[in-house]
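Here the complex is missing a single protein chain, while all its other protein chains stay put.
This part shows chain A:
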Amino acid sequence: MPIISYLAHPQDGKKESLINEISQLSSCEVIPAENKDLLIVVTDTNNKEEDEQLKEKIEALDSLKLLAMVSGFDTPKNN
């Protein structure tokens, strides 16, 4: 059950679009910076496959310039 956090850099002028688009994806939480063009994205998925698919979906967004992983936790289901 991976929990991953990322720094997401939007394309110029696309911060709001990126917030909206990522917010609509399930298993994602978005925390936008108040004063910079940068978002924190935290994903919480059931397994590695789901995690990979979700990451691909985020990376496919046109409003995204760069997605950089910061930390990852993989907790077993029964933990």
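By definition in this document, a residue touches a chain if its C-beta (ideal position, glycine included) is under 8 Å from a C-beta of that chain, and two chains touch if they have at least 3 such contacts; residues count from 1.
Heads up, the rule we're going with is that contacts and distances are computed from a predicted model.
**Student:** For the chain not present in this complex, what protein name does its UniProt entry give, out of "Nitrate reductase", "Sodium:solute symporter", "Sarcosine oxidase subunit delta" or "ABC-type polar-amino-acid transporter"?
**Tutor:** Record says "Nitrate reductase".
**Student:** May I ask which residue of A:12, A:34 or A:49 touches the chain that does not appear here?
**Tutor:** Selected residue, touching the omitted chain: A:34.
**Student:** Please output the residues of chain A touching the missing chain, sorted low to high.
**Tutor:** The missing chain touches chain A at positions 1, 3-7, 29, 31-36, 38, 40-42, 44, 70-73, 75, 79.
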